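Every protein chain of the complex appears in place save one, which is left out.
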Amino acid sequence: MTAHPKWYLPEDRYFDPDPAQRRVAMELYASVADLPIISPHGHVDPRLLADDHASFGTPADLLIIPDHYVFRMLYSQGIRLKDLGIPRTDGVLIEKDHRKIWQVFAEHYTLFRGTPTGAWLAHSLRDVFGIEEKLTKGTAQGIYDEIETKLRSQEFRPRALFKRFNIEVLCTTDAATDRLTYHQSIRTSGWNGNVRPTFRPDAVTNLLNPSWRENIRKLGELSGIAVDGYPRFIKALEERRTFFKSMGARATDHAVESAYTAELSPAEAGSIFQRGLQGKANAEDAHRFTAHMVMESARMGIEDGLVMQLHVGALRDHNELVYRSYGADKGADIPVASEFTRNLRPLLNRYGIDSRLTLILFTLDESTYARELAPLAGHYAAVKLGPPWWFHDSINGMNRYFDRVMETAGIHNTAGFNDDTRAFLSIPARHDLWRRVGANWIAGLVVRGIVDMEDAREMILDISYRLAKKTYKLE
Amino acid sequence: MTAHPKWYLPEDRYFDPDPAQRRVAMELYASVADLPIISPHGHVDPRLLADDHASFGTPADLLIIPDHYVFRMLYSQGIRLKDLGIPRTDGVLIEKDHRKIWQVFAEHYTLFRGTPTGAWLAHSLRDVFGIEEKLTKGTAQGIYDEIETKLRSQEFRPRALFKRFNIEVLCTTDAATDRLTYHQSIRTSGWNGNVRPTFRPDAVTNLLNPSWRENIRKLGELSGIAVDGYPRFIKALEERRTFFKSMGARATDHAVESAYTAELSPAEAGSIFQRGLQGKANAEDAHRFTAHMVMESARMGIEDGLVMQLHVGALRDHNELVYRSYGADKGADIPVASEFTRNLRPLLNRYGIDSRLTLILFTLDESTYARELAPLAGHYAAVKLGPPWWFHDSINGMNRYFDRVMETAGIHNTAGFNDDTRAFLSIPARHDLWRRVGANWIAGLVVRGIVDMEDAREMILDISYRLAKKTYKLE
Partner (left out) sequence: MTAHPKWYLPEDRYFDPDPAQRRVAMELYASVADLPIISPHGHVDPRLLADDHASFGTPADLLIIPDHYVFRMLYSQGIRLKDLGIPRTDGVLIEKDHRKIWQVFAEHYTLFRGTPTGAWLAHSLRDVFGIEEKLTKGTAQGIYDEIETKLRSQEFRPRALFKRFNIEVLCTTDAATDRLTYHQSIRTSGWNGNVRPTFRPDAVTNLLNPSWRENIRKLGELSGIAVDGYPRFIKALEERRTFFKSMGARATDHAVESAYTAELSPAEAGSIFQRGLQGKANAEDAHRFTAHMVMESARMGIEDGLVMQLHVGALRDHNELVYRSYGADKGADIPVASEFTRNLRPLLNRYGIDSRLTLILFTLDESTYARELAPLAGHYAAVKLGPPWWFHDSINGMNRYFDRVMETAGIHNTAGFNDDTRAFLSIPARHDLWRRVGANWIAGLVVRGIVDMEDAREMILDISYRLAKKTYKLE
């Protein structure tokens, strides 16, 4: 395969070209490149780590089928999801030949030029699998062979990679009604990997979730509390949070389309909840109830110490055809403009002044960084800003984040990095990219005379490692 | 004129100063600098190309009077439009002495420091007319003489410049009720320039257009279909599209204040249309009808293959005094915040999943680039993003576009470049600026280790030439 072009991953990649800045960036990066990974928020399937023999499956199972960043780009160019092996919920047959899927992927690999997905894939293929050649039509099958062979070996089992990736702690995201069976297995298996669940109650707090009533039933079953109304619903949630805490959880996670918060009277909350149980809740009910439950979650966070994450602004399942045929999380969630200043005011006036609460805000609307989020985080003791999320978890997205957030919020009101990924293999690539872009940003401050090297060395440690650990109480 | 300062247009202009990046940018730029120009969307008057002897008029006719980029800047500093020779619709006398107009322009030329208009004008004056001196109070009349003399020669006739500019194809923008007389002349004249019309039905789909009923009458007359109601209106539009296609059109164009789309029932569409015919349609009627007609245009685009352009977010004729005295398109259109995610959902769910449709989106609200447009283009097969438009067709505007769009959408979900100009002379300047800024952007990716030179060479070809040609089906 000597004639094939190689991956282009120079040692000083993602640094500005100016030699002075590059020198400083390299020095700062080198000081954190080998630090352990703190992964306080993500979507890795805990099953992968539940026993020593769990496997990633085929190269397509590993790199294409679970990764909506990858397949939505192929879909945008007219390739059908079923031809990529994405499982359908409606029983229609999908492509089963993973070599064929891989070939399609390889032949369209140029779509990823200049994208973060392209950068993560190149890093994973070269640094995890030792593949030097670029993925092309011609190299596709050879690379498939190589990955497949490696995936069969013990060194490429998830737990082996967890260790090789130097992951100090990994937090998953789990439904309120999850029994945490795999987390239980991890804990009882004797393996020393630090894997923690995160409590995500959206499916029981969002009345518009199609399975809401079923989820409430499960919630009752698991908590041992018959959820016949709002008061017991709150009790059951608190019970589940206690269980999650006992299983190592440090945080909760809440995904909402809008940051609207409002405290309902017990009477209003109760009657909306009853309408939900009767299948009669409308959109306004759901909107109000979600706003109230965000506030309730802050209250609970003060009481039990779980850190609260709020992910705002994704309109889920924009493409109804994809949703009907393939279900949720299929690369068809599209951001909307968000508002935080007015929407969070009730919550912040009630709970944001309390240092016991940690409220980490995530946005998909970058216009809120400098306008709303940095001023809020630069004032309220409870508020921290999460790192650039999703579409913005990229070189430019990070640069915009540093540019717009840090002058007003200061780095100590930010929460370090999250990889937020379901693609286990991309974890080191994503953290490495953050550390490089962060080092380059700080180096830019140094060569512009804004911070000195003493400060710079502290700052790169903070953003690469310490802030995530501290904010999520993982110390 | 030796003592006068010269235009400052260095060979490596618009490139970042870092020597490494500049070297790569120059190499990439050189590879596309002489490629033919694809101009798939713009507002050049086809009359200019209708016969061999058409002329641009005086220097003021050429460079000031038709160019609202130029005169709105002078107006912003208190110069009256009538003193610049802008024709009034109310009969008030305007300045007729074009030398005097030119002098005013020259004396205020410093207003254009650092603006794209300044860059285009300098390029046009130096590279098209061979004028080396900067335009100042002192050089104004000499430069006027020089341009005037050249404009009288055969080499400066529009068709000669079309050839000299190396324009492979030029698309104009034409009302649905335009007979395309000049396009007909171009086709029958034996001249081999490739000039195509574009179908723009706004004046017959926007019920609030003051001439709407008159336009509907003309539509009936030209289509040979008596437009007595909604069904025949649709038929007449389809008929006109067929005619435009037969005249070489490849695309339609739709300018809307909001991206709102909604499918009306035939009954609702019909009754709104009747209210329009009776002069009784209100703002809400117009809003709903436009939303519906955007959807109908997508349906027609699937059927007849015309590419659909949607220009969103200009509030037209903000300055009522200017509108009353001078009419539309007088530099008084001001952008408003735009929303695409929710507004386009009906259209995209109905037609966006169909690869036969090409829907090119243009925005004046850059906050939608990364938040809404890149995610939509990076998912739906039909959606492509148009280049930075109008106020954003500038060095910084392009840099922001590359920065915010490309990581999520990938370059293959973008539509290359449009000059979108009515200033014929600025066409090569605008394409050259795009190619330079594009080369510099890609060079930035190379020196940051994001793409290699193999990819970079393809990318500069794509954005400079191939994507526009492919997206607009001009191959």
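The first chain written gets the first letter, and so on, giving A and B; residue counts start at 1 in each chain.
By definition in this document, a residue touches a chain if its C-beta (ideal position, glycine included) is under 8 Å from a C-beta of that chain, and two chains touch if they have at least 3 such contacts.
This one's a predicted model, so the numbers in the text were calculated from it and none came from an experiment.
Asker: From the listed residues A:Ala176, A:Ala259, A:Ile272 or A:Met459, report the one that touches the chain absent from this view.
Answerer: A:Met459
Asker: Among the options A:Ala255, A:Ala381 or A:Leu461, which residue touches the chain absent from this view?
Answerer: Only one listed residue reaches the unshown chain, and that is A:Ala381.
Asker: Which of these, B:Leu111, B:Leu222 or B:Ala255, touches the one chain of the complex that we don't see?
Answerer: The single option touching the absent chain is B:Leu111.
Asker: For chain B, which residues lie in contact with the unshown chain of the complex?
Answerer: 5, 8-10, 12-18, 72-73, 75-78, 110-116, 119, 315, 318-321, 331-337, 364-367, 391-392, 394-397, 400
Asker: Applying the definition given at the start, please give the residues of chain A touching the unseen chain.
Answerer: 16, 18, 20-21, 337, 339, 341-342, 345, 348-349, 352-353, 355, 367, 370-372, 374-381, 383, 403-404, 406-413, 444-445, 447-452, 454-455, 458-459
Here is the rule we use: only the chains that are shown with their structure count from here on.
Asker: Taking the mean of the CA coordinates per chain, how far is chain A from chain B in Å?
Answerer: 40
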